[in-house]
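Encoded as structure tokens, the structure appears first; notes follow it.
Every protein chain of the complex appears in place save one, which is left out.
Chain naming follows the written order as A and B, and within any one chain the residues start at number 1.
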Amino acid sequence: MSLAIDLLIATGLVVLAWQALVGGSLFRGIVMFIVFGLTMALAWARLGSPDLAMAEAAIGAGVTGALLMIAYWRLRALGANRPAPRSPLRARVALGVGLLSAVLVAMIGLAAVGAIGPGGEAGQALAEALPATGLGNPITGVLVIFRNLDTLLEVAVLLAAYVASRAVMGDDKAALPLPPAQDAPLVGALVAVLAPLAVLVAIYLLKAGSQLPGGAFQAGAVLAAGGVLLMLAGRLHPAPLCGVGLRIALVAGTVVFSGVGLIMLALGQPLLAIPGTWAVYLIETAMMISIGATLVLLFAGSAGLTGTPRR
Amino acid sequence: MTVLLPAVVVFLLLNLVAGLWRVYTGPSAADRMLSALLFGSTTVAILLLLAQWQDSPALRVAALLFVMLAAITSIAFVAMVQGGAARRQPATRANGTKS
Partner (left out) sequence: MSHAEVWVIAAAAVFGIGLYSLLIASHLLRQLIAIKVMGSAIFLVLVVAAGPIDGALDGLPKALVLTGIVIAISAIAFALALLVRLAEVTGSTSLEDEADDDR
């Protein structure tokens, strides 16, 4: 029976990938991609990884889907040309390349499944070292303590993506267009419930992340989803300037993380040594705020945010 | 219970396939949106069943996350479909503010 579940989800992934990518309108492709992301989340849940299920649902399907949708909407608003379809010869070559690459990935994957024993050596080392840190979630342990330089750079990459997006936008533009605000009667009631709920869920995920699945990335993505909601409902508007508070929020993750690491270096510890569970919470909180703020600004396509509309 | 729970999961997954057919055929954007929402709630049910069956309570939190995201998605869909697919507007008028 459990094999049937695996087969159904796996087949669903393949079919959805085909429908998202080949044929049909681009809009349908984006919708199918979002459904593909949700099915990926189901696959992670089935593979015993709630952390990844949450991250995939919130970041992979939710925020990525919102970014794709808004880009699609902006391209339509710009009246950009739709490119002509490719030649049939190219499609035949592409079919061969696609098949070959699929066989290659299958061979590598199947070989890897056979080659690595359950747990693996690094996995065992992780399981042995984890109790000493006071954390219960091995993924948070890896992200914040054992491989924290990677995580610091990851937050920096997200910040760099935002700065680079602003840089290519051109000097003449304060903000990219957004769809007109939704002012249907139900939207206000829904926003009044959902926006505080998003904050609550984000803080819960952050708090739970040290022992249970969850953590700064999932929490930040939930905050971003709340921000996107406020923006679509017309409660939050793009602003031409980035306020001081927002600037602090954008760099908080990078600054607090590297700050803790440097202070420990000054105290004679190794660089980025984490002094205790309180430091994990501090760093994760700062990262959550940065991730949420950056993702909302990437969606807004503007320098800043404001509660009052720009006239 | 060890047989019943996975059987229900399989049944719900087949349900998803039926919902997908509606996303695929449409015909209107609203049909797609409604079936995508159905997809969301069925996924929540599957996650809750998996949480019980695989004995991993954290999946209930993932289900909570799905519920919240589905609600937000419905608003996003309405905004994008009304703003993008149904009516075309020049970029200057649609600047996020009510003009």
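By our rule, a residue touches a chain if its C-beta (ideal position, glycine included) is under 8 Å from a C-beta of that chain, and two chains touch if they have at least 3 such contacts.
Remember, predicted model here, so these are calculated numbers, not experimental data.
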Handout entry: Contact list for the unshown chain, restricted to visible chains
Key = A
Problem - Given A:A80, A:A132 or A:V244, the one touching the chain that is not displayed - result: A:A80
Practice task
Determine and list the chain A residues touching the chain excluded from the picture.
Solution key: 2-3, 6-7, 10-11, 13-14, 17-18, 20-22, 26, 29-30, 33, 36-37, 40, 43-44, 46-49, 51-52, 55-56, 59-60, 63-64, 67-68, 71-72, 74-75, 78-86, 90-91, 93-95, 97-99, 101-106, 108-110, 112-113, 116, 118-120, 122-123, 126-127, 130, 137-139, 141-143, 147, 150-151, 154, 157-158, 160-162, 164-165, 168-170, 176, 215, 217, 291, 295, 298, 301
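By definition in this document, only the chains that are shown with their structure count from here on.
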Exercise for the section: Measure off the straight-line distance from the CA centroid of chain A to the CA centroid of chain B, and report it in whole Å. Expected result: 18
Exercise for the section: In the complex, go through chain A and note every residue touching chain B. Expected result: 1-2, 4-5, 8-9, 12, 15-16, 19, 27-28, 31-32, 34-35, 38, 41-42, 45-46, 48, 50-51, 53-54, 57-58, 61-62, 65-66, 69-70, 72-74, 76-79, 175, 177-184, 187, 190-191, 194, 197-198, 201, 204-205, 208, 212-214, 218, 222, 225-226, 228-229, 231-234, 237-238, 309-311
Exercise for the section: Show which residues of chain B lie in contact with chain A when the two form their complex. Expected result: 3, 6-7, 9-10, 13-14, 16-17, 20, 23-24, 26, 29, 32, 36, 39-40, 43, 46-47, 50, 54, 56, 58-59, 61-62, 64-66, 68-69, 71-73, 75-76, 78-80, 82-85, 88-92, 94-98
